[in-house]
Each structure stands twice: as C-alpha cells, then as structure tokens.
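Data block below; observations after.
One chain of protein is taken out of this complex; the other chains stay put.
On to chain A.
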Amino acid sequence: MKKTNWLLLVLALVLSMFLAACSGGSDDTSNSTDDADSEETTETEDTSGEEGEASGEQVLNITDSAEIPTMDASLATDAVAFQWLGSTTDGLYRLGENAQPEPGIAKDHEVSEDGLTWTFNLREDAVWSNGDPVTANDFVYAWQRAVNPDTGSEYGPYMMGGVIKNAQAVVDGDVPVEELGVTADGDYTLVVELEKPVPYFESLTTFGTFLPLNQAFVEEHGDQYALEADTLLSNGPFVLTEWNHGEGWTLEKNQDYWDAENVQLETINVKVVKETSTAVNLYDTGEIDRTGLSAEFVDQYRTSDEFKVEEEPVLFYLKMNQENEVLGNVNARKAIQMVIDRQSMVDVILNNGSIPSVGHVPQNFTKHPETEEDFRELNGDLIETNVEQAKELWATAKEELGMDTVELGYLGGDSEVAMNMDAYIKDQLEQLEGLTVNVQSVPFKERLQRDENMEYDIQNSGWGPDYIDPNTFLNMFVTDGGNNKTGYSSEEYDGLIEKANTELAQEPVERFETFLEAEKILIQDDAVLAPLYQRAVAQLWKPYVKGVITQPMGPDYTYKYAYIEGK
C-alpha cells in the first residue's frame, strides 16, 4: 500500500508539472519548464488574477494540536475552538486576505455620526444548515447569551464588556439581558449600540464570540448543544460532519453556503496529533499536508521548498514588578532591557523564525491609516542591545539605591524551550555586576496566579491580540489594568490611552499617532517591559495546497479559499 502511495506521489508530482504549465498561475514549482511557462503566466495573470485552478481531489488533510474544547461560540476561548468555529460559521464579517474584514452575513454597515450606533445590513440569502434563514435575531440572541451570567462564558464579558452598551451591567446582573445594546430591526437589519466609539469594532465582529446562533436550535438542544456533530449548525463555508472526540473530525463543503461558488475544497480531514515528531513523520509519508516544526527539525528542513515561516502578532517580554525596590528604579529596568542579546536568542534557542521584539506592538499588525506604514516601522527600535551602556545604567541604579549586590527572582515556564530560554536570559542578565537571578520554572497556572498576586520580581510573559488595533497591546498597562500587574502607573500614559479611546476614537490618524507616542513612553521612557521576541512558527506545507490565508487573530487559518492544485 505504501508503495502505491509512493508511486502516486511521484505521478502526482509529474502531473503537477504539466498542470502547472497548463494553468499558469503564480506558482514557482515548475521552474524546469521555464520558457513555455513564463509566456503563459503573463497571459493568465491578466485574465484570472491570482486565482489558481483547483485540480484533482479537493481534500485537505491536516492535524490540530488538541481536541476541540467546544463548538459553542459563547464558550470558546482557545485557538482550536476559534479555528473550527470560524471555518463553519460566518459572522457579520470574516477576515480575508491581509486581515481585512470582508462581508460575511453582513453586506455592509453604516456608523452614526457619533460612532455609537452601528447598523448592519444583512444578506437575505444566508441559511443555516437546517434550512433556517440567518437573521438579525440570531446575532441578538448570541450576543445576549454571551454576556448572560448563566451561560458561564469567559470571552463574552471580556470581549463585549465596555464595548457594547450595557454589556458590563448585564454581566454584573444590574440590568436584564434584554437591555444589551443590540437589537433586530426586522429580519435583516442589526442595530448595535456601543458604550463608546470603538474604531476597531468591524474587526471585532469577525471574532468567534460575536458569531450568530440559531436560537430555536440552541434552545432545543439545551445542555447538549454543540457537543456532537449532529447537535450543531453551520452557516459558513464548511459543515462539521464527523467528530470523533480526541481522534479527529471531518469538515465538508457546505453546499447551501451563500458564497458556495467560491469554496473549492470538498473535504477537510483533521487528526489530533500532539507530538511534533509524529506530525513530521506523517507529513513525510504523505498522510498530511501540513506540519509544524519545532526547533530541532528546522535545520533539517530549512532549505526545503516546502518550508515556510509564519510570523504571528504574539509578543513575549519580561514583566518587571515595580514594587520590588530595585525594579522600581527606571535605570535598573533600562539596564535589563539593554543587556539582553535578542538576536542570538531567537537564532539559537527558538530557531523557528521568531524575530527580536523591539517595542510592545508587533510588526505587520497595524498600519498607519493614511500612509499605510507599519506601526513597528514608524516607531522603529525602541530598545537596542548595548552591554556597555547597560552596565553604566546598572551602576547608576545601584548608586541611587545604595546597593552593591542585588538578588532577583525570575518566574518562567516549565516547558523545555522555556527553561532553555530562561537559562539564557539569566546568563545575559548576570552580565550586570552584582546581580544574581534565581530562575523558578513553574507550570502555566502557577505563573498566572503569582502574576495575579504580583508575587514575582521578573516574569517571562506573553500576549496575543484580541482585535486588530494597537489598543489590544497598549491598554494593558494603564494604571490598575487587569493585566498590568507590574505596579506601573503613569498619568501621562493613562491620559494618552484614554484620549485615543475617547476623543480621538473617530480620528484614525491622530489616534494612531497617539498610540505611537504611548508606546515610546511605555518602552523607551519608562522601561516598563523588556521586550524579548515576536513569535513565528516554522511549518512545512505540501506544494499542492494553495490559497490558505493565515490570520493574526481568531482562526489561525482561513480555508474558505483554499484549494488543491495538481496533487
């Protein structure tokens, strides 16, 4: 059987060359047929743009790292759940190419002058997989359910509180759930009232917690809703047809999807595989079309055409507890920022394409609304590695504090990679004279608890965005912010964040520039954090898989436009 697989693979490769030559398109696998190809490519590019031709069986075989925790949009909290909710359900908008929202159930929307009322016009041809039409009430019901304390949703209050009118009051039980600022005006108009103008609200509506739910269906199934493939509904590109808990699941194209003509994949088979080496072996034998690579595999595959690095907008950094006497000193914090060689850290320890982080907003995440320049590029490197200067700053700090030797605790993770990295950082930090760093490697939950109680000196921590806006990173460090926990409090900084979210909420350019300024204060002036790196993942993708879009938030991948070409 394996032999035939091999033969098939070879055949497929040979075939793919022909097909690639025939269909043209913008792929680079067929460099052996240069002459004939290049001519055709230019021709086809004019007519069909980037769209390639799907050919052969439209089946994608992939793995996921864990069982789907839940398919209930109100209860979902993690990447796996959001991935498969996003593949089976359309919200008002969905994230398309370059993380731009594109129409989902909403055709378009109007925003009132004061930015507080958003009116979404819904398409009338969208249906659930049981035949019911998707209506404005499905959104009203879903959002009310998400903030209803009886639901026990974690992300409902988190994503909607302070954003949608009365959301927090509903969560606190002060007003009935019907008072939530979302109403249906007829079947196909959804009116959303906001607590304050929220410039990034459009991108929020693509997020899993904001997906619609079919009220009749959910209530009919009660506790059993979304526990099995047959107790959930889809209105998106794919339907979950089979779900073998812990083992894998199957998605099939939704023939009734309003945009079905643009969906080419017929089937997505997903298997749960936790071990990277296992996934690599399955990839090598052709069982699956994609695998992640851990550091030890990267060198082996780096030169392969199938090797791809995907940058993620997830940042890692050292939090410094300013209630600690030493870390309350800004020069000491700056010394810590400066003494770490980030480049060697990402090259040697992570070795997966991660890049050194030099601020608190990732690169390729948000762009200036007018000039389209990247946030990171505009603000540049807010920190640099300079051991000499770091030592001077450290000496000044010690003098100011009247200390000769300093001992600091360091809270890190307990995975192998985390422990290696923390050992490296300890070594780097101890270049500062008289500093002893005591690393403690603890499980994730333990670290969270100590963070919560501020029982740490230095902590290796990370953050991923909840929506596409600098605010998701920068508002963490306002005074007493729920995720601040560093003791940092700056009136100037608070003022800037506050201003960006109130009076400048409708002035995109000035707002963006305010965030630029705030980041400089946070990292450069006040040295609240010592940025470490921006995460990337190294992967192998079979060359015949085309059109998969990688997303910075919500579902990691959009498979709606994916297709198989010349397998």
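Here is the rule we go by: a residue touches a chain if its C-beta (ideal position, glycine included) is under 8 Å from a C-beta of that chain, and two chains touch if they have at least 3 such contacts; residues count from 1.
Basically, contacts and distances are computed from a predicted model.
Here one chain is missing from view; checked against "Heptaprenyl diphosphate synthase component 2", "ABC transporter permease", "Cytochrome D oxidase subunit I" or "Heme exporter protein A", UniProt names that protein "ABC transporter permease". The residue touching the chain not shown here, chosen from A:G131, A:G152 or A:G380, is A:G152. Checked against the full complex, the one of A:E102, A:E220, A:E247 or A:D347 touching the unshown chain is A:E247. The missing chain, though absent from the display, is touched by one residue of A:D284, A:E407 or A:E433; that residue is A:D284. Taking the whole complex into account, chain A touches the unshown chain at residues 1-3, 5-6, 63, 66-67, 69-70, 72, 75, 77-78, 149-155, 157-158, 161, 171-172, 223-225, 227, 244-248, 271-275, 277-278, 281-282, 284-285, 287, 442-446, 448-449, 451-452, 466, 482-483.
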